[in-house]
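Of the protein chains in this complex, all but one are displayed in their positions.
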Amino acid sequence: MTENLFITEETIEGDDDGPLAGQTVAVKDNISTEGVRTTCGSEMLSEYVPPYDATVVSRLKEAGATIVGKANMDEFGMGTTTETSAFGPTENPAAPGYVPGGSSGGSAAAVAAGEADLALGSDTGGSIRCPAAFCGVVGIKPTYGLVSRYGLVAYGNSLEQIGPFADSVEDAAALLDVIAGEDERDATTQEPPHDSGTRAAEHSSYADAATGDVDGLSIGVPTELLEGADEGVVETFWDTIGDLEDRGATYHEVSLPSVEHAVEAYYVIAMSEASSNLARFDGVRYGNSGGYDGNWNEAFSKAREEGFGDEVKRRILLGTYALSAGYHDKYYKKAQDARAWVKQDFDEALEEADVLASPTMPVPPFELGEGLEDPLQMYLADANTVPVNLADLPAISVPAGETDGLPVGLQLVGPAFGEKQLIEAASALA
Amino acid sequence: MNVIALQLANQRTARPVLALECERDVHRSESDPTRNSVPLRFTLPAPNQGAMTAQTVQQGDLVTVVGLEVHVQLETDTKIFCGCSTEQTDEPNENVCPVCLGLPGALPVLNEGAVEAAVKIGKAIDADIPEETRFHRKNYYYPDLPKNFQITQYDEPICADGELEVSVEGTRRSVTIERAHLEEDPGSLQHVGGGIDTADYTLVDYNRAGTPLMEIVTAPDFRSPDEVRAFLAELEEVLEYLGIFDAERDGSLRIDANLSIIPEAEIDGDNADEISADALEAANRTEVKNISSHKGAQKALAYEETRQKNAIQRGRAVEQETRHWDEARGITVSMRSKEEEKDYRYFEEADLPPLRVSDWKEEIAIPELPSARRERFGDEYGLDEEAASKLTSTKQVADFYEDVAGEFDPDLAATWVADNLLGELNYRDIEITEIEGRLEEVKRLVALVDEDEITAKNARETVLRSMLDDGRTPDEVVAEEGLGKTSGDEVRQAVVEAIDENQGAVEDYESGDDGAINFLVGQVMQKTGGSADPSDVNQLLRAELED
Partner (left out) sequence: MSESPETADPEEVRHVAQLARVGLADDEVDQFTRQFADILEYFETLDEVPEVDREADLANVMRPDVERDSLESEEALRNAADTEDGYFKGPNVS
C-alpha cells in the first residue's frame, strides 16, 4: 500500500455476529482503542496506548465489525489535508498526487482504496465531509449529540461529532445505526426525538431510509456558499441539482447572511477550545515528556514544544490569545454570538426547505504540499462545512461527479436529528 | 446585599503613637516616591470628615477586614464527574479512571449527589438558586490538575447571595455569603528531596482528584480572627447537620482568607457596616492560604493581623501578596516567588449541559439547623443557652437528647446527655457516632436513675464509665457490682440500728452539732453496703431523730 492510510495497522476482532459481521472498518486515530495505540497523528502521543475503548469502538465490536487499523489524520484533527500528521501525508487514492482532504483523510482514503469497507472519522469543522468529497466517498457528520464522543480525543468539543464513511449512503447509514444513540458517559448525547415531522422519519433505521426517494423534496441552495467557489465545482454542483430535479425534487435559493462570519467564528471557538483541551498533554500522565529535568514550567513547555507540530501550536496559541484577559469579549464572546446567529439562519432556512445543498468544498482537492505555507488560505477552504458545526446540524457529503478528473462532493444539510431525510435524499446519488 | 450586619466595636483601641508615625511618614513619602501608599492614605481625610488634622488621624483607628473562601469537600460516594470512589485509600492512584486522570477522550458526567448537596447548602444559607447555572473551565497549569484546567463555576454559581447567622461572644450576627459553587478537587503532590521550593521532583497522586468541592465565598464581613473562627465552627456544624460533610476527613475543609487593615475613617459613619470597595482596594490585602481548620484560621489571621499592623505602625507598606500559613511554625510565609500571572481564561464547559435545579430547593428536605434547634431547645425544654448549645453541637447529640427528653424529665435528660455522657466521651476522645449502637443502653441507664433503682452518683461514676470502658450493659454493671438501691425497709432498719448503736452521736446532734448527722449517715451507708442514697438516708435520719 502506498497511500500511507494507517498510522497503526492492527486487527481488532469484534463479536462473532451482529449487523456489521464480516465488515472491515478503519478507525480514525483520535478514537481510543483499548490496548492499541491512539496517536492523534501527533508525536506527542506516538506511544500512547489507551486503557479503554471509545463508546463507538465498543459498539463496533458488539456489532461484529473487524477494525483493520488506526487511520492517518491531521494532527489532533487540525487540518484540511492530512498533511499535518506527524506520520507523513496520505495520498488520495481517487486522485494520485493530491491530498485526501482532512482531517479524517486516512479514513476516507481507506474506503476509497478499498482497504476497509467502512470507516469512522470525526468532524469538528468539516473533517469528515471534506475528505469524503476529495476521495469520492460518502461521509456523514451527525447532529451534535447523536453519537457519543466518549473516547474521541477532543479538539473542539462543542463542535465535533464522530461519523461514518462508506462507498454508499446505505452502508454509511448502517454504520450510523450502530454508533448512534445516547451514552451515559457523554452528557451531551441524546436519543433523537421520535416525531421529528420530517421526511423519512417513519423508517425504523437509518439504513432503511436509504430509498433514494427525492420526489417532492424541497432543496434550499444558500447563495453565500456558492460565492467564490471554483467554477468547475459550481458547474458539477448544478448538474447534480438538475439530476435531483429530474427525479422530482425542487430547489430554491436561500440567503444565510450570518455565514459570512462563520469561518472566523469557527476558528475562534475551535482554537479556544483546543487551547484548553490540549492543555492536558504535559508529559506527566501520558504522552512524550521530553525527558527534561528541572522546573515544571520549563519541562511542560519543552515537552509541548517537541510533541506538537506547527499547526497545533498555532491553534493553541491563537486560542489562548482569544480567551486571554482583555480579548475574551472581543473574540470568544463575539464568536459565540456569531454561532447563535448562524444557528438561527439555518433553522429559518430549514423551515422553508427539507434540506440545504451546496458544494461540500468550494475547491477540488489540493496537490500534495500546495497549501501548507498559508494557514489563513487553508482556513478559508472550510467556508461551506464549518457553518454546519456551528449550527449543530447533520450533514452528508455524497460524490457529485468530477471536475478535471478530480472528485467533487455535494453537501446536504438537514434539521437537527433529521439524518433520515438526509440519507433518503443523498441515497438518490450514491 | 452587601450590607454587612456586623458591629465594628471590637477593634477600637486608641493608638496615638501611630498617628505620630503616620505624620512623619507623610513627609518622608513626599520626598521619596517609593514610599507612598499606605501611610499617606492614613492621613488623608475621609470623605465625610474635615480637613487633615492631627485630631483626624488620632481618631482614625485601624480596622481588620477579612473575607473568606472556604473549600468544603462534599461527602458523596463517588467523585463529582466519574464513578470512582471518594473513600480514602492507603495506596496512591487506586481510585482513578480515564475521567479523573484526564485521559485523552474522557468526558465528565455530573454526579447528582453533588448537586443535591449543593442545593442543601443553598437552602441552609438561604441562598438564591438561579434558574440556570453552568460549569466553566478555569485554565491554569499545575501538576496536580489532571487536565490542566479545573471544572468549576465562574459567573453562574449554583448558590448566590446567602447568609449564615453566627454568635460571637453572645451577639448574633449575619455573615453574607456572596456565592457558593461546585468544582472538582485537584490531586495531591508530594515534594521529594526537599520542601516545595527545593524538591528534586514531585510525586503525584490523583486519588483526591475529582472529589466534589463546594467553594463558599463570604463578603468581607469579619472584623476579627475570633469572628472568623466562630463562623467556621458554625459552618462546619451546619454542614455536618446536612449530612454532607465529614470534619474528621483529611483535607475536608480548606480556607483561603483575604485580610486587609484599613483606617476606620474609611468606613462611612452613617452606615458603619458598609465598607467601600475603593477602601478595600486601596488597602493592600494579603491572601492567606493553606489553612485547614477553624482553629488554624484564627491563629493564622491573628498572626497576619499583627504582622500587618506592625508594618503599618512602622510606616512600612503592606504588600499585596499571597502568603502560606505554616501551621507547624505558626507563621505566614510570603509566596511571592511562586505567584503566577493570573489569567484563567474562563469559558463554558461544553461537555456539561447547564443545570436547571432552582425547584430542587423546594423538593429537597434539609434537617432543622443548629441555630433553629438551639432556639427551640430553649423554648421547648426550658434549657439555658449553654446547655442548648452543647446539646446541638452535632446532629447526633441533639437527636439523642430529644430521644431521651421525650421519655424522661428534660432537665434530667440534659444533665445526662450534655454533662455526663458528653463529658465521659470527651474524656475518652470518642465521638457520639462511634457509640451509636449503644445509645439505647445509655437510655436504659437514665431509666434506672429515673426509677430510683440506682443512685445518680453510682450511675455516673461506676455504671457509665464501666459501660464505656469494658462494654458491659448497665444492668450487667449494676448486678455485678451490687449497685441496686437497697429497699426502703432495709434502709429504715439500718437507720434505727445506727441510732440505737450510736447514742453519743445522737446526743451531739440533739445538742446542736449538725455535723454529727454525717457520722450517722456513714454508719447507715456501711450497713447498706453503699447502695442507699446518702441524701435519702440523711432525710430519714433527721425524720427519725425529730420524733
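We just call them A and B in the order they show up, numbering each chain from 1.
By our rule, a residue touches a chain if its C-beta (ideal position, glycine included) is under 8 Å from a C-beta of that chain, and two chains touch if they have at least 3 such contacts.
Worth saying up front: this structure is predicted, and the values here are computed from it rather than measured.
The hidden chain makes contact, of the residues A:64, A:287 or A:409, with A:287. Only one residue in the set A:265, A:357 or A:408 touches the chain that does not appear here, and it is A:265. Note that of B:226, B:264 or B:343, the residue touching the chain absent from this view is B:343.
Residues of subunit A in contact with the chain left out of this view: 47-49, 51-52, 145, 184, 187-188, 190, 258, 260-261, 264-265, 267-268, 275, 279, 282-289, 291-302, 304-305, 308, 310, 313-314, 316-318, 320-322, 324, 327, 330-331, 334-341, 343-344, 375-376, 379. Within the complete assembly, residues 76-78, 82-85, 91-98, 101, 109-115, 132, 141-143, 189-191, 196-206, 338, 341, 343, 345, 352-357 of subunit B touch the chain that is not shown.
The rule is simple: only the chains that are shown with their structure count from here on.
The mean-CA centres of subunit A and subunit B are about 54 angstrom from one another, to the nearest whole unit.
Listing the residues of subunit A that touch subunit B in their complex gives 30-32, 38, 40, 45, 48, 50-52, 54, 149-154, 157-158, 184-188, 272-273, 275-276, 279-282, 284-286, 296-297, 300, 320, 323-325, 328, 332. For subunit B in complex with subunit A, the touching residues are 98, 101-110, 137, 139, 141, 143, 146-149, 202, 204, 343, 345-348, 350-353.
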